[in-house]
Every structure is written in structure tokens, then in C-alpha cells.
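Left out: one protein chain. Kept in place: all the others.
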Amino acid sequence: MRPIRLRRAVALAAATVSIVGLVGCSTTTGGSSAGGDVPQELAVAVWTPIENLDPHGASAMDNGTQVAAKAIFSALVRAVGKGEFEGVLAESWKANEDATEWTFTLRNNVKFSDGTPVTSADVVASFERILELKGAMAGNFAGHKAKASGTNTVVITAKDPDPALLGKLITFYVTPAAHQNDGWTKPIGSGPFVVEQFTPGQSLVLAPNPGYWGGKPALNRLELRSIGEMAARMTALKTSEVDLTWAVPDDQLPGLKGNSDLVVEKDAGNGVITMWMNGSGKGLKEAAVRRSLWQAVDFATIIKSLFPETGSVANSVVTSNVLGYAPQTPVRYDPAAAKKALDDAGWDYDQTIRVQFSQPQFQQFADAVASDLAKIGVKVEPTQKEAAVFLQDLLALNWDLNIQQLGTAGFDAATNLGRLYTCAAKRTGYCNPDLDDLLAQAGSTSDTAKRQELYAQANKIIWDDAVGMYPMFVQNLYVRNKSVQGLAIPPDLTPDFSTIRIGNGGS
Amino acid sequence: MTRYALRTAATGVLIIFGAATLVFFIMRIAPGDQALVLLGPDATGAEVAAARTRLGLDQPLPIQYWHYLTQLATLDFGESYRFGQPAFELVLSRLPASVELTLVATVIAMSGVVLGALAGAYRGRWIDRGISGFALTLYSMPPFWIGIMLILVMALQLRLLPSAGTGTPAHIVLPALTLAAPFTALLTRITRSSVADTMAEPYVQRAYAKGLSTREVVTGHVVRNAATPVVTVGALHVSTLLGGAVIVESVFTWPGLGSLLVTAVANRDYSIVQVAVLLIAVIVVCCNVAADLIAARLDPRVRLGAGA
Partner (left out) sequence: MSAITARPRLWPVRLRSTPTVAAIATVVLVGYLLVGLIGPLLIAYDPVATSVADRLMPIGAVRADGTVAVLGTDGAGRDMLGQLVYGARTSIIIGISVVAACLLVGLAFGTLAGYLAGWTDVAISRLIDILMAFPGILLAIVIAGLFERSMLVVILALSVAGWVGFARLARGLTLSLRERPWVDAARLIGVPTPVLIIRHIIPFVIGPVTALATTEFAGAVLSEAGLSFLGLGLPSGTVSWGQVIANGKDYLDTAWWISALPGLALTGLVVSTGLLGDHLTQRLGTSR
């Protein structure tokens, strides 16, 4: 038994070595646009592991799967700005009056990497697969149906009006109807790249798709390596084992600064650190109490110390690149006023506020918040919970203060405010019929300007009633070797590799 | 021999069955709903209920257990919900990396046998004290900390070796050294006491009386006889080595069984946890059998099947 295993292990090691050797010696170049004789090869360190290439399944919303899906598949539309979209597979689209019926016309000339054309049947099959799998994405399309009409028209109908449908569709990737039940280790798509080799949780090697409708990408080889461990990811960057990564924490920048080959860039950011205070919980029913607690934390200092690069003091429940953004009155740090207001409201200083969070990066943040509240005598107990337990407690409202980073999918407040803050959603412990009205109105009109206005009002109510603390907008750091050119920094942590080319190290 | 084979097979099956049962019940009584993890926070109550039915989680525990056992008996380990692939294949695909790491670590740890033999042969002298002290210290250090300190010195300060990942042979050096550290210390201690005990045997004393040097005595008379306990106790600790690998793999992002298992536990990926645990149980059983066979070859006094 042992000798066989040993041999296999040695063979494996040898194979890995030879792959590395190939990369080092290869002199293939990209198209004429690349110029020079620089190998058009890029290795990227992905921060969450790519475990599954199925864009419809359980891990479809993981960052790793999303990044891979953007390279391999095409969606119907993509976001280009606040409430603005651009066709990808869809050439044009229109909605009916109350946004219950959306009609998409597909581009004619798009083919899957196996040569078959992309038709409405593929779109419908993919849509139905999402609904059938009931994975993480299915919740977006409850009560929706897709129907083909002709080979290049698809009609998506919604039970309730869905003006924010386009925003939800940017992560809906179309796969061939004929291959829905194949394994997903080498899926066929119509994106800029095709899968060459996939090792789940470790590495995804991609080659350019020569038939890509947007033109063959310059890169000849793209490897997405899953490196979850922070220190390892930074080391790989410093040693040029990888040339691009993102979601780099502030604390790692000093270690990278000395390296003149590395370029640091920031995205526009879409995340808001959202700290709901359970309005149905003990002592937290009054908006005045919640505001005072918010006021008692010196977020400006915390942000400057812990997140000097990626954090900025928030002034809204959603970021400024989201439809529904409206700047609010900043909450000023004033522990004395906070203490007085809490005294007036009859705060029970023996009560302990149970703070829950799941991701380790919130540890220092949560401790700092607890430390500030302790200064005015409010007891706080931060608990990092294991992901599954966190989720269960989150939904059961088994917390007093919940720390999460929330992004707004599709850059439309419908997926954030509209989804989380209604009384029926039961997510924050807060319930306000006026807010429900506003959100319902905003959810049933397709007039973008009107929706912006309604969501802005909702934003104000949520902010002023301090449903939660909204201390910080989060931006993400991208670090690349300067030879990596043409990268457009996306706001949603899923870069588009089709525009990248490798230049001379000097430029 | 037949008696031995039967006994071993029975114990092996029992260990594997026990491990499977233990893992099953621990995972079922643990908090955190697999259906919820699968669907995310936006699922409705009805969807969660449907998912629970689909996963068979709504049935009484004994029935779930029975299903689990019948599936195991037919070698059907189910699919990982996160990877969307058969759990067994996934776990197997991670096995070579773990085996590679464990084997290299074992080879490194063999240095402990040499050190232990030296210490045992010169028991009580400065070389023994030096080696024993070294072994005790090494055994007392948390392996993950050794790993981090190695990264600090070898990778970050001296920039000699890569700190994580796989690819070149250089990548395996630090994880293997880390994993080997406690095992080396253990082998040193076992060998030392075994050699020292053997040194006190009358026939060894006689060899001295014949005027042989310590080196001749040790190589000629002691090594073979002291080897049996080293092999037996060493094999017993293969499971410690496998357990250590779980932590070491996490430190160095080594893509083995251990790192897969740790993430699977966090994700409530039951099928992977079950297969991984079973596979480890099978490996442990195999190692124990191998150790028995080797011990029997080394020492004719050891008869297979004898003793309780």
C-alpha cells in the first residue's frame, strides 16, 4: 500500500514542477494588441476559494464562484451605473407599465464555446434551473417565470411588480440547455474564457475563448488561485507568484509599500458596515436610545486607526453609487450627550448588549465599539459566532446588535432597503408602517426617478430612527503588479479579465 | 495467523463503524441548520422546510441514522452541496497532498530514532541530557507556533523558503518540518527509553564484558531488539500525526485533507466531514495492522493473535 502511494505522490510532485516549468519558459504572446514578446499570462490570487463553477447552485453567490462565472459565462445585462444597465447577451429589453413583465431580445451572433448558438431556450432553461435548485440565488426570483417566444426573445414575468429585476439579473449567467445536467468541472459558456483545468478549492486555469462575441481576450492563460490565508496571499504577491489580488486589508499595506513593482488601487466600494440594533429586543425599542448608543461610539477614530485606507465615515444606509442613496445628517460623537439621553430614557445599565458577528475581520472593530460603550457604562459583550450558528441566530433575532457588511446587489436599494427593512421581513426587529408604505410604493413603480425619490425618503427614516448604526463605507484595495494593464476596477469585487493585457514590466 | 486476521478485521470494522457513528450523532445534535446554510438568509420558511425534506433532515434521528448506515454499506457517500461533486472523489483528490506531507514528515521524524538511540546508548551523559532536553522542548511547543516561527524566520526574514501553497519541492519543507517536530520528539523519547532498557539486558552486559565498544554493542545487539516498541508505539501515534496535519495544513494552506475538513465543518458540509473522518479511520487501522506485521518480523517473540 505504501510504495504505491509514495509513487503517486512523487508523480504528482513531478507533474506540478513541470507545469511551473512550462509557465516559466513559455514565450507565447497574445494578439497584436499585446505588443512585444511579453507572455500574456496572468496568475490571480482569489480571496474566497473557488469551490464550484456552477453559477446556479448553492455556492453561486460566493465571491470565488462569481469571479469565475464572470470569466466563463455571460449574463443578460451588466450594471454600468446607478440604475443604469448595458446589454450583454440581451441586445435590448423593455418592461410593461407595472414592471411585472420584462421582455428581452437576445443578440443574434453569440455562440457558446462549443459552437452552438445562444438561444432563448438556453436562457429559459438556466432560469428554471435556478428556481429548481433553490440555491442562494432562488430567493431573488420568488414567483418569477421565464418563457421563450421565438429563438431570440425571452419574457420574464413576476407575480409582484419587480422594477429592480435588471439589478438581480447581473448575476444570472446563461448556460447551454443541452448541458444543464453535466458535471460542472468543465462547463460550457459564452464568456471571454474557457475552462482548461479546474481543481476545486485550489486553482482554475482558463484559456481565451477564440469565438467570444466581444473579441478574443489578450490573455493566453489565466489562472485563478484560491489562497484564503491572508499572509500567504501577500507573500505570493511579493514574490510575483501572482500578479493581482483584491480585498487586501489595510494592515497589509505597510508590508507591500516597499515593493515598487506593486500598484495599489481602490474600488468605488459598495459595502456598508451595518450594525442593526434589535428594535424588538429589551431596552432598544426607543429610537432615542438607539441613536444615543450610536452617538457614544467614536467611529471616526476607530475608522482612522483600523481602516485608514478602506474605510470612510458613512452618511447613508447605502453607498453613493446605489439607486436610493441620499446623504443624511452625520451622527456626531458625543459621549456626554449620549450618557445623558440614556439616563433620561431610563437605560438599564445592568443590561448587557449582546453583539454578534461572524467574520473574523470584525473582531477588532467590535471590540473597539464595545470599549467605547463601556466608557459611558453600557455593558457590551461581543461574540464571534460560527457561520451556521450566526445565520440561525441572525434570523431568529437572537442578538441585540448585529454586525455585518452589507452590499447592495445590482446597485439598487430594492435589494437592500426593500428586502430587509419591511415589517414582514422580520430582519431588524424594527417595524414601521410608514416605511412599509414607502418601500411598497418604490417596489411597484418602474419610474427610476420616482424610485430614487422614494428610496431616499426610506433611507432618511431608517437613518433617523437608527434602525442600526451605519458607521462606515467600505472600499476594497486591489493590488497588482504594474505589468498588469487594462484592469477596470469593478465596484463589486468581480473583475473582468477580458480587458487585461500584460505589458512590459517597465511601463 | 487466521485468528489474527479475524481479530484485526473485527477491530478494524468496529473502529470504522464507531468513528462513523460518533461523527453522525455529533453533527446531528450540533446547532446550526444545514438547510439554512444552503439557502442563505433570504429563504422563506416554506423553502427551508422543503430543503429539510429534500435532505432528509425532517425524519426522526434513528431513521436518518439507518439511511446513513445503508448508504455507507453501499459506499454511497453522497454529494457535497458546496462543491456540487461526489464527496468521496473530492476527499480522494485531496488525499495525495496529505499523504505526501505526512510521508515527508515521517522521513524527517526518523532522525528522532537516531537521536533517541544516541541518548539511550549514552544514558545519563551530557549527550543524553542535551538530546532529552531538546526532545522535551520540541514536544512541548505547539506545532502551529513552530510553523509560524519558521515562517517568520525562514520565509519573511531570510527569504529562503516559500511560506505557503504548493508547487515546487521547496514548498513542502516548512510544513513537513512543522508536522515532523512533535513526532521527532516523540520518536526520540520512545527510542531512548527502549534502547536504555535494552542496554540493561544481561546479554548486552555480556557483550560489554567481551570487550566490545559501545558502538559495536549498540549496532550489533541493541538496535534490533529496541526496534519493536519503537515501531509499535510509533504506529499508535500515526493518528496523532494525521491530527497534527489538520492544523499544519491550515497554517501553510497546504491543500490536503485537513484543510478540506476544517472548511467543511464550518460550512456544515456533512457529506465531506463524514467521508474524511471515515477515510482517516481506515488509514489509522491500516497503519496499526502494518505496525503489527512489522513488529512480528522484527521480533520473533511477538506472535500475532496472542494477548488481549
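We call the chains A and B, going by the order they appear; numbering starts again at 1 in every chain.
To be clear about the criterion, contacts are C-beta pairs under 8 Å (C-beta built on N, C-alpha and C of every residue); 3 or more make two chains touch, one makes a residue touch a chain.
Being a predicted model, the structure only gives us computed values, none of them experimental.
Chemist: Which residue from B:117, B:204 or B:295 sits in contact with the chain not drawn here?
Modeler: With B:117, B:204 or B:295 as choices, the missing chain is touched by B:204.
Chemist: Of A:116, A:351 or A:364, which sits in contact with the chain we cannot see?
Modeler: A:364
Chemist: Check the options B:53, B:70 or B:137 and report the residue that touches the missing chain.
Modeler: That would be B:137, which touches the missing chain.
Chemist: Considering the whole complex rather than only what is displayed, give the residues of subunit B touching the chain that is not shown.
Modeler: 11, 14-15, 18-19, 22-23, 26-27, 30-32, 123-125, 128-129, 132, 136-137, 139-145, 148-149, 151-152, 156, 196, 199-200, 204-205, 208-209, 236, 239-240, 242-244, 246-247, 250, 261-262, 265-266, 268, 273, 277, 280-281, 284-285, 288
Chemist: For subunit A, which residues lie in contact with the unshown chain of the complex?
Modeler: 230-231, 234, 249, 251-252, 254-255, 301-302, 305-306, 360, 363-364, 366-368, 370-371, 374, 380-386, 389
Convention: only the chains that are shown with their structure count from here on.
Chemist: Over in the complex, which subunit A residues touch subunit B? Could you list them?
Modeler: Per the touch definition, subunit A meets subunit B at residues 1-2, 5-6, 8-9, 12-13, 16-17, 20, 49, 51-52, 54, 57-59, 61, 134-136, 138-140, 142, 183-185, 199-202, 225, 227-229, 231-232, 235-236, 239, 241, 386-389, 391-392, 394-395, 419, 427.
Chemist: Touching subunit A in the complex: which residues of subunit B?
Modeler: So the residues of subunit B in touch with subunit A come to 31-34, 36-44, 47, 50-51, 81-85, 90, 93, 96-97, 99-100, 103, 151, 155-156, 162-169, 172, 250, 252-253, 255, 260, 263, 266-268, 286, 290.
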